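Everything below concerns the one structure shown next.
Left out: one protein chain. Kept in place: all the others.
Presenting chain A:
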Amino acid sequence: MNAGLTPGCTDADVSVIGGGLVGLAVALGLQDHGRQVAVIDEGDIALRASRGNFGLVWVQGKGDSCPDYARLTRQSARQWRRFADGLTDATGIDIQLSQVGGLYICLTEEELQQRQQMLSSMRDALGGDYPFEVLDHSALKARVREIGPTVAGATWGPEDGHVNPLFLLRAMVERFLKRGGQLLTCGPVSRITPVNGGFEVLAGDHRIGCSKVVLAAGLGNKALAPQVGLFAPLEPNRGQVLIAERVRHFLDYPTGHVRQTAEGTIQCGDSKEDVGFDCGTTTDVLAAIAARAVRMFPLLAQVRLVRSWGALRVMTPDGYPIYQQSEQYPGAYLVTCHSGVTLAAAHAGPIATWIENGQQPDEFSLETFHGQRFSV
């Protein structure tokens, strides 16, 4: 009997648990391999970093203590244009990818020096292949006329970019559905049961039978992983974001703290707070974000804020992703990371390929991202 025809049951080759940027990217990649994929998502009340992030496709400084992470990030950045074009071709949605380089603005000379040291040591660790430039105040002003007079300088990464994260999520969902993917929002997955070399996933009253299951449920992975012999030591890390009104275009490059969207909206933020499962906002943090933004770009003092929010990053103890297949229950995979925008192209590419057929990526070692590193 075909379970797909039974009410309350679905059959798929692969179940992906979590319909955020990570789950959808993996799902799209598996569809490239011709798989029938079901994405199961908890719904609106869940904690969802994919709806609250800053939209950077960011390279510079990522992986300062882990060259494989730097390689993974750069590979993803290189594959991003093709990934974005694929989404736009399939859906007509322009996700506003721009990869014209990015600035990490340093307010003080010390900050700039530390940053330069960090990037130089990354370049050494990567055998000299790590492009960046250090811009003093006047070199920075030549790129961004509106830069504040007290800003020391910036580091420049030619591989950095940004995207509209909400259009991205929407385009990914549409493309997934257009290719026959099933998006199930029938309640959180409560149980994953290994059966006959495959899995049965219980979401609300709904059962999904599949031969592989991918845990991509963000912070929800923590509770799900042990059911298939995996370990996901994830903690929330809050970021607060400020949105200002749309104004004339003045900022050509994304920065780590302020970016201007294609429509002219200003997005500010980069706070990192350890406050548990609280995605609220606080005046002191928002004030600090605003003050820093105004110091970077004094003209922002005249611009009005229209909204703010907090969202929770999905953090491992060392900040790097976990990509792992369960040894106890082969066919169950854990995929989780804190930079789901940047890594979306890699998740749809080499990570999905590895889940599909076990092929190891060329550019970085998957071993580095094994969850075993946390259980020594």
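FYI, contacts are C-beta pairs under 8 Å (C-beta built on N, C-alpha and C of every residue); 3 or more make two chains touch, one makes a residue touch a chain; residues count from 1.
In this section, contacts and distances are computed from a predicted model.
Per its UniProt entry, the chain excluded from the display bears the name "(2Fe-2S)-binding protein", taken from "Citrate lyase alpha chain", "Succinate dehydrogenase iron-sulfur subunit", "(2Fe-2S)-binding protein" or "Dihydroorotase". Of the candidate positions A:Asp44, A:Asp89, A:Asp205 or A:Glu263, contact with the unshown chain belongs to A:Glu263. Note on the undisplayed chain: of the listed residues A:Arg82, A:Lys178, A:His249 or A:Lys272, the one touching it is A:His249. Across A:Asp85, A:Asp124, A:Glu146 or A:Asp278, the residue that sits in touch with the chain not pictured is A:Glu146. Among A:Val100, A:Ala142, A:Leu177 or A:Leu299, only A:Leu299 touches the chain left out of the display. Even with one chain removed from view, chain A keeps its contact list with that chain: residues 145-146, 148-149, 245-250, 262-264, 298-304, 306.
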